[in-house]
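Note that this is a trimmed complex: some chains were dropped, and none of the rest were shifted.
As written, the chain order gives the labels A, B, C and D, with residue 1 at the start of each chain.
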Amino acid sequence: MSSETSKMSAQGVQVYYGANHALKDVNVEILDKTVTAFIGPSGCGKSTFLRCLNRMNDTVASARVLGTILLEGEDIYDKRVDPVTLRAKVGMVFQKPNPFPKSIYENVAYGPRIHGLTRNKAELDEVVEQSLRKAALWNEVKDRLDAPGTGLSGGQQQRLCIARAIATSPEVLLMDEPCSALDPIATAQVEELIDELRSQFSVVIVTHSMQQAARVSQRTAFFHLGNLVEYGETGQIFTNPRDPRTESYITGRIG
Amino acid sequence: MSLGLLSLIVLGLAVLGFLAGRQRALRLAQGDARRLHSLPSYYGWQVFLFTAVPALALMLGWAFLQPMLVDARVASHLTLAEGASLELMMNDVRRVAEGLTLLPAPSSDLATLKTQLSDAGVALGAELRPDVLTAAREYHSESASLRMILSGLVILVALAGLGLSLARINPEQRARNLVEHFVLVLLIGCALVAVATTFGIIASLVTESWHFFQLYPARDFLFSTEWNPKFGGGSSLGLWPLVWGTLYVSLISLAVAAPLGLLAAIYLSEYAGPKTRATVKPLLEILAGIPSIVYGLFALITVGPLLRDYFAMPMGWGDSSSSVMTAGLVMGIMLIPYVSSLSDDIINAVPQAMRDGSYGLGATQSETIKRVVLPAALPGIVGAVLLAASRAIGETMIVVMGAGAAAKLSLNPFEAMTTVTVKIVSQLTGDTEFASPETLVAFALGLTLFCFTLALNVVALVIVRKYREQYE
Amino acid sequence: MQTEKHIVSAFDRDLEGVQATLMKMGGLVEAAILDAALALETRDAELAGRVRAGDAAIDALEEQVQTECARLIALRGPTASDLRTVLSVMRCAANLERCGDYAKNLAKRSLVLNGMMPIEGAPGSIRRMARAVVMLLKDALDAYIARDSVKAQDVRQRDREIDQMYNGLFREFLTHMLEDPRTITPAMHLHFIAKNIERVGDHATGIAEQVIYLVEGRIPDEERPKASGVAALTEASQTAPRSES
Amino acid sequence: MTDATLHSPQPPRSLLVADARTRRRKAAETRFRAYGLIAISLGLAALVFLLTSVLGNGLGAFRQTFVEIPVTLDEATLDKAGTRDPKAMAKVTTVGYGKLIASALEAELAAKGLDTAAVDSKAIMGLMSKEAPADLRNQVLADPSLIGQTITFDAAATSRVDGFFKGRVTLESAARDSNISPEQLQLAQAMADVGLIETKLNLWGFLSAPDASELRPEVAGLGVAILGSAYMMLIVLCLSLPIGVAASIYLEEMAPKNKWTDLIEVNIANLAAVPSIVYGILALALFINFMGLPQSAPVVGGLVLTLMTLPTIIIATRAALKAVPPSIRDAALGVGASKMQSIFHHVLPLAMPGILTGTILGLARALGESAPLLLIGMVAFVKDFPSAPPEGLMEPATALPVQVYQWTQRSDPAFVERASGAIIVLLVFLLIMNAVAIVLRRRFERRW
């Protein structure tokens, strides 16, 4: 189903928030063209690790990241790496749909604009259309690209955010509980979209819902108390986990 | 060259720099912006900032320093007459110098020059003295030459910034990061203005109070119960009558504002329908938007006489239209919206879930308010009342116009009393001479007032802040 | 049964995948039974060997179906008709696997029979019965695919015919044994073969019952319409004990 | 568990019967509601009382009693050379014009057949403002072509005559008044009857005229005060908006959250609540005493009001920035915008309505502020208009609220009316500013 080449590779990642050791020696290979899910109880460090992958943790003053994270072999925490460029390559979608209060078009065009990815309006139009198509939103919005993005329904907004992230042609898409603010039907649509996106991107998704992880991911990583307890093929994690903590969590014996 | 023109030139250069920088970056990237580290306009902005900011900063600094430099040099030309102040003479010098720049052909004769000057709109109080004229001439030429030097320097700095930053442009240059750092420094500078203000307030209050206490014993100021300034000297400048008046007025105003404001806030946020709320709330807030001078006038011409004619005189409590009661009542009206608005916000900040919880248990609305909403909002409401108190203590115009000027320690609210702020105004308006204790006492009063309100504010702010965090 | 698509199409994909595997299994099992019966008739040791070897593939498919279904339940948490579908797939696979075993057993016994005295007509009868039972199995699987509960009921009815064929063979072989004691050993094998083929019919009925479960949400009440209950037994007591053996 | 002991004393109650306790609770509810209503009514009544008092006292200021007389502008007296050279014409002083007016008035009275026996000619002139001749002179100098013509000259009546027609002055009060006699008033009444004296709208005159001395309240206007206030507002706007916004951006978005920024935050909140008079003291000590800026100048007023407004704007701006949900920042950062880009592209534009609203409200507060201006000498009597900025910023001026204060300090009761009138003007400005703010807020209000 998914090619097994590694896209990102985290080696011995540790994160401290001040004195709080939030993440302890995490080693994960994010595979190319694969949906990887991070599950685990609240506060176990899923989001923290996710935000390490595109250095969103840089914006938290107290956060300190140790270890190496490679994107296609290059250390993203190298001094010469500009986090801004990195984030264009490792896009992010957030828990609550957060379109800019601008037109749909402008929402999608923003990334290409600030990164100077297109040379003219025609190219930009093309990028916007392609991104919206990939996000399975084009047909719903093509007649009202000038309408404000905030006027869309929750699920559409989230897909717009995905389109926006896609527009900078990232290699990896990070999603932090992208459906937790959506109703079930919108959730299903976004899950469906994630399933489709996997043919083109690596997708990493944090979710509280084990059902969701089971539905959309090919690989699952289980975090517990800042440790990466188990990482493997989703089917195996859910039918026959190796670690008793994973088993306990999956079957609802620990939170 | 006037400062305005100079700044225009600098800005013009900066705009040119912007265009050139952008262009150069694009050219270096062979027209494909994607090869640049940053967007082309950042290269332009970088040149703009390096051209404009140092030059303008130099200009501003110079503008502040120049008068001091010139003053120092010119003062040597003046022979100071007995009793005359250097300040006043320097004022004359400046005026004359200014006049000289206006006159196309200033006469050398003193008398004609004076008429010439007065025709030009420079009215001189005293005779034009020769040494003043020399000083003015000196002043004039000094200023002119300094201004020339400044202009040259500023333009040079601007050009240097432009050239250097243009030369540094290359496609790998992190123009965006550079610009952003630059902007950050500007932002920090602006943030420091607020700090500087506090610093300025404290410094000016403390230094002048220091001067005052050298002239007048601090013990008398702090512990005497008599206030009786005499401009001839031998004043008694005791703080207590003023403090008493201030507190008395504030108490009365709070006694009016706190219950009315709170009840109004409760009604508006809990009972009133959206329509009532939408009309009444802004109406009440008008009360807060009305300047205190208006309340002052209201106290002076309406409330004062009213109270005197219908309460004080018939009851035999006094016959002054200025009274603590007048000022307190009017100030109370003014403070209603301060209490009600803040309380309203605070009551609204109590989550609806809290009310639902109470209704869900079968509580009536007033029970919900009294037992759930108000206790939850109490710290915030206390904070609101404290802030209103701070405002009452520092309020000036109402007491100046409504409370009277007599420093008294009395309990009768229909008597005129005075407050700290009233006395600050009365000691500092008119001809001020910064040498007598009667003037300088105002700074000591200011310091007292500042400390009072500071304490109240800090307590109130801490309470309000804590309260806000509760629901976040 | 639902005809609309799931909102998340991955589930539909998975479900279709596992049902396709089931059908593949069905094809293999049908072929195995027919081949084994042919091998018996033609005394073709090589074909019988192939059938025996082929059972491993059926077993592997069954294991795949069971694992896939468990995975599907674990990952998708199906409910209502979806759950019934998954459970019915699991049960059908178990049924088919057992049928595969019978085919293998038939092939094995046919190898054994190759070395013994042939019994006149018996292999032909066996093969006829095998053909009939494969038809039944096919129809059951068709009914499954089409979610056709009418056809499934029909399959359940037709299982009686298989039972009757078995009863006939039972008597026939018994006659042979009584007539000629040398045929006792081969007839014993034939007895077991016939019994197994009759069991295939029962499993086809089991699949048909899954169809009804799928469509109507409940397993049909009596296990299967019986020839006639106790009456059949007393009769059979002289011949062959019925069915659930 | 001992469930049985729980709530055992309660007999099962039917929903349909209200017990005594329920009825008591309902009554308490009604009472509580009434208290709130009373409080609101009292507040609103105070507002209404205040406004009617101000309006009642101040509306008169927009009307002015004028003596209307046809005056022939005699070339011989006014422009002896006949060259219409303004310089030459300026040689004729107000005294000359005074005589011209006096004769014209007496002629007119005679023409209308009014009995002037009870009043002498000085008293007749006393009906008109002392400013009248200067007024006429200004008219002529402004338009020399008038010379030789007969124009209808509207001379402002003195404050007493004005007061008489507005009901403030009566014959009895005139009897006790050294500035006017009952006879003069009777004459004035007679002149009014024949249309020589008329009370009419004088909006422009009130708004544009400069202040006038203690003796001529009837011509005192708000021109200088409005201009001074405008200059100060200009300074406040130009300084406090950019500085305030920049400071807020730093504090809200950029600054690390530590003790220092916490201190700055408390400091700013405190600055917003520091009594305005303290700012006056600061300005006096810093700008005037230390830096040597001129007293009474709009620049000093502008600077001190800027300092006062800054915390308000910073607080409003920070609130507006805070109201922009963090998700917007995350969104921008997530597609690879830098922090500055996320702020300047997204956060700031979204916060702009809030910032502008806050700024306008801050300006409104500054416009009505008087205490600090008193201390920096803006109470001085200023009759001359300051020139255009930037020079004008250094010239003496006054401000609306201070003008009010000044007028209340004068003894002539006519100034009370003027002060109230000035307040109406002030309130109208504030009303406009607040209305703009409200419209802005309504228009761009965003619910996230």
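As a working rule, a residue touches a chain if its C-beta (ideal position, glycine included) is under 8 Å from a C-beta of that chain, and two chains touch if they have at least 3 such contacts.
Nothing here was measured: the structure is a model prediction, and the numbers come from that model.
J.: Work out the full complex's chain counts from this file and present them as a formula in the displayed labels.
T.: Formula for all protein chains in this file: A x2, B x1, C x2, D x1.
The criterion applied here is as follows: only the chains that are shown with their structure count from here on.
J.: Between B-D and A-C, which chain pair is linked by more C-beta pairs in contact?
T.: B-D
J.: With chain centres defined as C-alpha means, what is the inter-centre distance between chain A and chain C in Å?
T.: The mean C-alpha positions of chain A and chain C differ by 49 Å.
J.: Provide the C-alpha centroid distance between chain C and chain D, rounded to the nearest whole angstrom.
T.: Going by mean C-alpha positions, chain C sits 101 Å from chain D.
J.: Measure off the straight-line distance from the CA centroid of chain B to the CA centroid of chain C, and report it in whole Å.
T.: 96
J.: Could you list which residues of chain C touch at least two other chains?
T.: There are none in chain C.
J.: Where in chain D do residues touch two or more of the other chains?
T.: Within chain D, residues 338-339 contact more than one other chain.
J.: Who touches whom among the chains?
T.: Pairs flagged as touching, ordered by label: A-B, A-C, A-D, B-D.
J.: Under the stated contact criterion, what part of chain D meets chain A in this complex?
T.: 256-257, 325, 327-328, 330-339, 341, 345-346, 350, 446
J.: Okay, in this complex, where on chain B does chain A touch?
T.: 32-34, 36, 39-40, 174, 176-177
J.: Taking the touch rule as given, give the residues of chain A at its contact with chain D in the complex, in rising order.
T.: 54, 56, 59, 61, 84-88, 91-94, 96, 98-101, 110-111, 114-115, 161, 164-165, 167-168
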